[in-house]
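Below is the structure I would like to discuss, written out as structure tokens.
The complex is shown incomplete by one protein chain, all other protein chains being positioned as in the whole.
Chain lettering (A and B) follows the sequence in which the chains are written, and residue indices restart at 1 in each chain.
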Amino acid sequence: MLRSLLPRGASLKPLLSIENLGCERDGRLLFGGLTLCLAAGECLELKGPNGSGKSTLLRAVAGLYPDYTGTIEAAQSLYFGHRPGVSAVLTAEENLRWYAALCSGSGAAADALARVGMAGYERVACQHMSAGQQRRVALARLVVCEAPLWLLDEPLTALDASGQALVRALIADQLHRGGAVVCATHQSLEVSGARVLELGVREPAAQAAPG
Amino acid sequence: MTLKELWHRLGSPRWFYRFSGPWHVALGVLAALLLTAGTVWGLVFAPPDYQQGESFRIIYVHVPSAIVAQSAYLLMGAAGLVLLVWRMKLADMVLAATVPFGMTMTALALFSGAAWGKPTWGTWWVWDARITSMLVLLFLYMGLYALRQAIPRQETAGRACAVLALVGVINIPIIKYSVDWWLTLHQGATFTLTEPPSMPPQMWIPLAINVLGVYCLFGANLIGRLRVEILEREQGTQWVRELVARQAAGGGR
Partner (left out) sequence: MKGPVGVFLGQLRRELVAALRSLQEVLNPLVFLFLAITLFALGVGVEPETLGRYAPGIIWVLVLLSNLLALEGLFRRDYDDGTLEQMVLLGRPGFLPVLAKVTAQWLFSGLAMTVLAPLAALLLFLPGEVLGITMLTLLVGSPALTLLGAVGAALTVGLKRGGVLLALLILPLYVPTLIFGAGAVTLAMAGVDVTAQVYWLMAVSMLALTVAPFAVQAALRISLEQS
């Protein structure tokens, strides 16, 4: 995977370019011949029923799923998956400090927590939080670690109305800064100007795979 | 065909299936001839050992199986490296196909070693350096086998086994050395098995023939397993369907 070394926003190169991507999982073709390009400031919504390969596509772009054909060139990305990525025995602040150290991010943990509406929870162990609160702490890493490309898998899950509004605001900020977002969701994301990619459910690959 | 071309073509299971058919037969026939010749010569015509008498003839089973069992593990290490670096499908199949043969040969070496121990040392089991190393090797094989069985996803299982095989290959020389040293600590001077170079030619030539034969058997077995594995994994593709249809219609390969 090629990582863009240029400063964010200064690049005319697309932040994500996928060419002729095909993905087969357990003998079933999820998608094939997928080509797309995402430039700075663009948002792509992934739609499709369960099992259509939205998560697999995101994991492939993130670099967590290697069994695909075709090419993926992506800028430095942040992946937000089904598992929140929040350690239960640690406090919200400790979790975010760890993230800041890992990605050499500059954001302060307290500011990030305030941004996601979790101010005052810095010293609370995450195992004492609700699922929605844990997701908010997880969202704070999008603030702490900066990356030109966000890969969000169902970011609205377990969030209340204000939490969902928060996700939309974070996405809008990211686009405004010149980043790009790929987001798989069942609900409507309501981001203006977002492109939509509809993935369908295919027949088992036995018939479709090329010889 | 240059080596580079061959390397490139090995990436295609279909090409390998076509190419390997004659080799499968040839190696199988060669293995049968060599093993028959070596075994008959070794068991019937070679002179008995002046120290051990007739029982030394177990060497014609023990040594070839032990040698090929270790070679098979080395091959898996190489296949693991190829799989992790170049993502070659065939390497994963080699990894999967070698384990049963290697494990069988290790078990055979252990069994023949035990059977040899009875007349030589008067006991079925001796913690001889070579036999102990083979026992550890058997556990390494069992680990690889168990890991592949435990991981449901085929591609993942292949890569996981590749990592394990590589780590194992790096460790095998150290394990062998440490076991050798351990033996000097606990037993002092041990009775070493008769080394081939010190044997008269009537004794070691059949042994060499059997070693060659067991390598051919390994090759034939590996290719046979690979061909089955290829058909199974590529069963959805056009060429396998055509092949099956042709076979069903009574045609050749």
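Heads up, the rule we're going with is that contacts are C-beta pairs under 8 Å (C-beta built on N, C-alpha and C of every residue); 3 or more make two chains touch, one makes a residue touch a chain.
Remember, it's a predicted structure, so these values are computed and weren't measured experimentally.
From the options B:Ile151, B:Met199, B:Leu212 or B:Leu231, the residue with contact to the unseen chain in the full assembly is B:Ile151.
When the full complex is taken into account, the listed residue touching the unshown chain is B:Ala160, out of B:Ala37, B:Ala78 or B:Ala160. Only one residue from B:Trp124, B:Trp182 or B:Trp239 touches the chain missing from this view: B:Trp182.
The chain omitted from view is touched by exactly one of A:Pro49, A:Pro66, A:Gly120 or A:Gly200, namely A:Pro66. Residues of subunit B in touch with the missing chain: 84, 136, 139-140, 142-143, 146-147, 150-153, 155-156, 159-160, 163-164, 166-168, 170-171, 174-175, 177-179, 181-182, 185.
Counting over the whole complex, subunit A has residues 62-67, 78-79, 81-90, 94, 97-104, 125, 141, 145 touching the chain that is not drawn.
Following the convention adopted for this analysis, only the chains that are shown with their structure count from here on.
Centroid to centroid, with C-alpha atoms defining each point, subunit A and subunit B lie 47 Å apart. Across the complex, subunit A is touched by residues 87, 153, 155, 235-239 of subunit B. Residues 26-27, 66-67, 205-207, 209-211 of subunit A touch subunit B in their complex.
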